[in-house]
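These notes concern the structure reproduced below.
Note that one protein chain is taken out, while the other chains of the complex remain in position.
After this line comes chain A, so read on.
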Amino acid sequence: MTQMNRLNGGLVNRDKPLEFTFEGRTYSGFEGDTVASALLANGVQLMGRSFKYHRPRGVLSAGSEEPNGLMEIGTGADRTPNSRATVVELYDGLTAASQNAWPSLERDFMGVNDLFANFLTAGFYYKTFMWPKAFWEKIYEPIIRNAAGLGALSMEADPSVYDKGFLHCDLLVIGAGPSGLMAALTAARAGAQVILADEDFRMGGRLNAESYEVGGQAGSAWAQATLLELASLDNVRLMSRTTVLGAFDHGIFSAVERVTEHLPTASVGAAPRQTLWRIYAKRSLLCAGALERTIAFSNNDRPGILQAGAMRAYAHRWAATVGQRVAVFTNNDDGHRTAKDLADKGVTVVAVIDPREVPPSTGVPVIRGQVVDTKGRLGLKSVQVRRHDGGMETLKVDALGVSGGWNPNVSLTCHQRGRPNWREDIAGFVPGDVLPVGMAVAGAANGDLSTHGALSSGAKAAVESLEALGISSTAPDVPDAEDAPVNLTPLWYVGEGKARKWIDFQNDVTVKDVKLAHQEGFESVEHLKRYTTLGMATDQGKNSNLGGLAVMAEMTGKPVPQTGTTIFRPPYTPVAMGALAGRSVGKEFKPTRLTPSHHWAVRQGAVFVEVGQWMRAQWFPQAGETHWRQSVDRESLAVRKSVGICDVTTLGKVDVQGKDAAQFLNMIYANAFAKLPVGKTRYGLMLREDGIAMDDGTAARLAEDHFVVTTTTANAGPVYRHMEFVRQGLCPDMDVQLISTTDAWAQYAVAGPNSRKLLQKIVDPEFDISNDAFPFMACGEITVCGGIRARLFRISFSGEMAYEIAVPTRYGESLIEVMMEAGKEFDVVPYGTETLSVLRIEKGHAAGNELNGQIAAAHLGMIRMVSTKKDSIGAVMTRREELVKEDGLRLMGFEAIGEDILPAGSHVFAEGDKQTPEADQGWLTSACYSPHLGKHIALGYIKGGYERKDEVVTIANPVQGKTLKARVVSAHFVDPEGARLRD
């Protein structure tokens, strides 16, 4: 197709023609085009359908504030919905499709909504879908979700790479228009570290969109020359395609850079599609320009009606006109500039419609009056004008530029609670008195709406910002530029006209909706917003908030600033979830920690389970085993019969050293440690200060002033943090130091009646580990395999005679190989976390499932361990009346009656009782099949504890729809006297 609306000139590269498709049709454009500018050049005005009424829409703007021109770009997994056609750079082969239209953009079935508009006014969700209540989830919501909505996800994994990065600078300049360029130049010449970020792919801002000169040359040429100088300086980082999304505390900014999004996917390789930057700026200067607002009038949303400034930008920068016969409707002088520029470019400008008494004269015909209606369903055909003398005129035009004035772009100034101030002369909000720390604002964003004003305020603000950093600078000479005043008479909407007058184009909110909200009492801005959805679309009200406020102000009879201000929040424009995730996706979401003998376990065919960040072997299937239970039963029986080895490296280990180490342990553990002899290990119960169990583990005294404390795998981090808090904050005068050594030692449990015999084969002969020399709970520093440093602890989680042996991490894999070899004669087995769990349940040891944040010492049957002779964390509060009452919960064992498994999490009821919360007697915490006992067992809490022994109780699991019977027994299913431990 020919580019029928392409003009001469412009900043597109005519040597690089590009082909693309929209709605299945092929069009051509040029390098430097956006999808919107290329479509307009091709005479395409209809680009989308609105959210609620499915009204045909064209673009309203030429920037990132675009509410209408939302498209799906790309195909398959690459498809990106809700892309704003006004900022998507054209590349060869680009595919664009409209969204929210079916079967096609021209004939959208849901356009029928438009006929029912009377039923879909403000608050229609709340009014219409009230009853019957049950209909909401099954009927109303699916219909609404299907009918409304923006683009659809591809439902395929995003193949692109996203990255994150960190930057530091003296001055961050946000926006590279006239003020931003002058500011960056000023700071750059002074030698400051400068970042200049702009969301556009071509820096220069409005300088690229206007006809006027700067310093005797075209504005865009001055911008190019300035950028060339900036690019030549090492202390400047120019970041185009980079949107600053948010201003956070202490000078931290987030920004997203679209690194390769403007390139065809195939050409990108491994480069990231977007990078999310965190920028630490000592000072920042917001030069974000201004956004033009529209005027609401009947049917002001037809394709071909857009911001007058955008119309001008398309003509100058992209050499595209929106129509062949155009008009402009404006309440200020800037609109006349559009008319004049287009006329100069050879476009037929029928008239400028201006309601003011004395409109300026630019040579284009002016009609004093207002636009009261328009025609043309899929594209503008005519506008009706009510002249100030009362006469009516119909203008046959295919495009209409509208200017209601310019709003300084204050978004980022509000991100730290700042509220903007009202300025009467421009009828708009300017940055308030409280700005984010270190921020200044210059140019149009600060209300300096002329080019000269922007250039000079940019330079001045840069000098002041650098001065605050102790860097002296001189403002460059400000080049000559236009300095026209803003002549504006506010006009928010045209009173005449019965058809809908749109304020929020994306969410389809009209003047009437705002009036209805007022009528129904939703006067506060926050209520107005939620009731009408004004400003809640993806443009975040950039185009509509002020218009809505102004209508509400009229209704309440208050001035705009007293009616309310709008508050902007990050992000400035929508951000892809992928950019927020960066590389933390899939398996890279969090680090994976492997134990030293992980690869050995892989070679044994282990099945792994993730425990926190760790990968732990869950069981080791042998040939012929088809079900995990077969493996776990075999491993469990082998341990109880002979010997097994389990990797327990993941348990947290904290080295505690110093003269006051024992006194420190006395503080962190509820039980006493001061008198623990050197060479002995003791179980320790760690409480929170409120008396609830935090963790448990062992502490081994290797020397008078040296302990090794173990924690559970999951709590290694939090317990270490807690111990440091107690040391630094509560015991500041103790001579004690802590260090986490979890990763420094590989540690293995060697359990079973033959564990000692196995270890005797590898422990160097000078260390006697016979039962007399190294009894239950002994510990010591030894050597193995001819001089390798090791630590040996005679502790048992399984209830069998057992040891834990630790060697420096680098020997871990060798040690398990040596032990497996040494254990061959005893039929040694490796066992995983499942068997570890079966063995500890059989023995009645509490673990993570039992320590769930509700359980105090008494519940665990450990209240007598809590020493009354010393102060320790949690000791006072764990003795609270409620936590120690006789009929409270106690840890007990449960044996299934019958063949069914006892599901952990089931609740316990007395036989015959109703299964109500009031009758609840406790719950099962851990459950397994005990191959040793040949039945299903569980640990759990039951009120009254030992008093209930032998009682048959009901085990209720409503989630699984099960009710079972179990017998309450001692938690110690195996060897309750502990004889095996001491053999």
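Just so it is clear, a residue touches a chain if its C-beta (ideal position, glycine included) is under 8 Å from a C-beta of that chain, and two chains touch if they have at least 3 such contacts; residues count from 1.
Criterion: contacts and distances are computed from a predicted model.
The protein name that UniProt records for the chain not on display, among "Lysophospholipase L1-like esterase", "Sarcosine oxidase, delta subunit family", "ABC transporter permease" or "EIIBCA-Man", is "Sarcosine oxidase, delta subunit family". Here the missing chain is touched by one residue of A:109, A:589, A:725 or A:946, and it is A:725.
For the options A:46, A:290, A:807 or A:875, the residue in contact with the chain missing from this view is A:875. Mapped onto chain A, contacts with the missing chain fall at residues 248-252, 280, 416-417, 437, 689-690, 717, 721, 724-725, 728-730, 732-733, 870-872, 875-877, 879-880.
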